[in-house]
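Complex shown without one protein chain; remaining protein chains in place.
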Amino acid sequence: MTRTTSLIALMALAFPLAAPAAAEVTVLGWPGGPEEAALRAAAEAYNARPETAEEDRVELLFTSRDGFFDKLAADLAAGSTAFDANLIATYSIGRYAPFMRPVDLGPQAAATFGDAVLSTMQFEGEQFGVPTDLSLHFLYVRRDLMDALLADPEAQATYTRIAQERLGEALAPKPPEDWTWRDWAAASLYFSQSVNPDSPTRYGTVLQMKNLLFNMMVFQSLPRAYGADWMDAEGNVTVDSEAYRTGLELYKLLYDAGATPPDSTSYEYAEANAAYASGQVASMVQWNAAAGELTSEETAPAVAAVTDTLPPPAGPEGRFTHVHSLGLGINAAAENPEGAERFLQWLATPEAMAVYARAGGAPGLAGDALAAVAADRPDLAQLGDYAVNYGYVMRGATGANALAVYERQAADFTGYWAGTSTLDEALASATEGMTELLAPPAQ
Amino acid sequence: MTPRARENRWLVAPAVAFLLLMLGFPTVLNVIYSLSDVSFETLRSPRLDGLGNYGEVLSDGAFWASLSFSLRFGALTAVAEVLLGLFLAVFLAPLLRRHPWLLAVLTLPMMIAPAMMGLMYRLMLHEFVGPLPHYLFLWFGSSPAFLSPAWAFWTIAAIEVLQWTPFTLLLFHLAYASIPGEVREAARMDGARAFRLFRRIELPMLLPTVLVALLIRLIDGIRVFDNIWVLVGAGAGGSTTSLPIYIYTAFFRGGPLGPALAASVLFALAAFATLALALRLAGRRAP
Partner (left out) sequence: MTALRWIVLGLAALLMNLPVIATLATSLKPPAEIMGNPGLWVESPTLANYATVVTVSDRLDVWAYLGNSAAAATLGAALPLLLCLPLAFVAARRGYGRRLLLPLVVNLRALPLIIFAIPIYLMYQSAGLLDTRVGLGLVLAVVNLPLTALILLNAIADIPRELDEAAAMDGARTGRMIWRILVPALRPALATSFVFGFITAWNEFLFGLMLTTREAVPMTVGASFFFAGAGGGVQWGVAAAVIVVAMLPPVLLGLLMYRQIGQAMVAGAVKG
């Protein structure tokens, strides 16, 4: 009897009750990677300020990156009070807005970020968060391979022949800065051993074709450069267009020709980077976040020294890159919303962003704020420049159902690429799904 | 009520109370949700809507596709696991009897969380950084595209079989080892050679175990989520969407929750009917 009682007592010790929350500001951030390091640095700096009141001290909370947004949806929907401020992204503001409250970022915000970047955190005209990290796409390209090609007339002849055969146009090699999407396709074909047995790399490019909504963001800069949009001004879904067809067919052409690894239909960010870092891929359209990893001798010794980061290739309608931001907004069920707002207002100042940027964050800064960190983070100038000059947002992509639209597109488009449906079937399905999802709410 | 009947009720009371406490409210809520128009925003105030969600699910091609996927997957992996487990248990019996610690090595794969297994396979099967393609290229000059649309189903099935054959192996090892020695001796004295011994005497004695193993692994195969999700997600064009993945994606898509729950209720009813039937059949077989 005594043994059982002590056993039970022992078990009871293993389950202490959770301590009551202290009066402070809890911020749920994006776990892992530079965003977390930067947020920590910012929170530390904020807490160290003499102006910061005791009850406004910021405490950080990080959960799992896997399933982060699903868990966030559940927590917000249930009115969780575990955090006062939480991460949001441009493409999910619409989904989480019903559970968040708009925030006033103060007078310095517009000067710190510029209007274009600030608008990535707006929904239906209201500001829902402070944009802390900008995400867009680079064209990662092997400078050494391109230089060698441009210096070798025989290789150029082969290149032109391949372009004529596969793309129907006798293209000549160009420096990557001047590429159109057709040039990119021609180069990808040239640098693939299945098309050109003498190619120095196994694959010309690596496409991320996993059925994943983020891969749609990577893909759609291509059709955008041909004039694509989700909807026209009247609200009709325009995914079944020449622009989208061109883009989808180009990807399929490359996949079928073997210009991208055959497993590409299960590739996303990590796999694509691994492929490129192995040195067997000539170019890749990929998120800017990969730049650190792919240009570091420690993590990518095979390609670090010879990789250039450029904006994506251009099309007839111009040069475009999808852009969105990650940021922090206020939970509608927050216990300390005023304190949270004060923290976000401080974040929207040049001093705060300088701390954030130096610690590894990637904000889109403007004017003086940018100048302050230009020496430590020259890449931020590139980031801001691309965002302002090439950034675009599809009409409807900040709506409440934006994520669902990406998911629908992912299912339909990857089906076409994998050969389980025809182009017409895929576009018809996408149009049907998007019309339903993008329909204005019933009055 | 007799004292015995009253006692019976008291004895099952803890289990029943626990289940009611934990799953009573959730079940009721899920049934209500499946009959309502409800989304994440209206979690606390669903609007009853009738059988519309059920109709939507039953007429959704993706639902039937995922059901077909799960049934094919479950059946294939269950049969493969049972055949392999049976073969290994019988063939390796002498070794295992002499060195029982070998079982520990053979059952290691079962101990790893499926989600983590999926993550490691992502690395292992990667054309450039994975050991499997590396060695295949080295020895054979080429390696299949494991996760391409043509191969994905087979790759995932192989992964599942490799991880869970130890389960059936263990099951059969002990069923086999518990066949009384006298039975074997008697058959051998009648002149039976090894294979005939197996087919005529041992296999019939193992048959109940075979059926139970098939049933358990079929259920588990239908239920697979982590392995597939981590490795290929829903698959290009939804090609690797199992029923649980269908329900998961429907649930978190950010729109109405009703259809996802209607699908789970349908699945639960089907599973219950099947299992009740199977238990009744097994009950009839037992002495």
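We just call them A and B in the order they show up, numbering each chain from 1.
Going forward, a residue touches a chain if its C-beta (ideal position, glycine included) is under 8 Å from a C-beta of that chain, and two chains touch if they have at least 3 such contacts.
This structure is a prediction, so every number in the text was calculated from the model and none was measured.
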Which listed residue (B:35, B:222 or B:236) would be found touching the missing chain in the intact complex? B:222
Per the touch definition above, residue among B:64, B:135 or B:154 touching the missing chain: B:135
Only one of A:63, A:238, A:349 or A:420 touches the unshown chain, namely A:63
Listed in rising order, the chain A residues that touch the chain left out are 11, 14-15, 17-18, 31-34, 36, 40, 61-67, 71, 74-75, 78-80, 82, 214, 269-270, 273-274, 277-278, 287-290, 292-293, 297-302
Name every residue on chain B in touch with the hidden partner chain. 4, 7-8, 11-12, 14-16, 18-19, 22-23, 25-27, 29-30, 43-44, 88, 91-92, 94-95, 100, 102-117, 119-124, 126, 128-135, 162-163, 165-166, 170-171, 173-175, 178, 208-209, 211-213, 219, 222-223, 225-226, 243-244, 247-248, 251, 257, 260-261, 264, 267-268, 271-272, 274-276, 279, 282-283, 285-286
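The rule is short, and it goes like this: only the chains that are shown with their structure count from here on.
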Quick one: report the Å distance separating chain A from chain B, using the average Cα coordinate of each chain. 36
Complex interface listing, chain A residues touching chain B: 70, 73-74, 76-78, 95, 98-99, 209-212, 261-263, 265-266, 270-271, 274-275, 278, 280, 400-401, 403-404, 407, 411-412, 414-421, 437
Chain B - residues contacting chain A, complex: 40-41, 43, 122, 125-129, 145-149, 152, 231-239, 249, 252-255
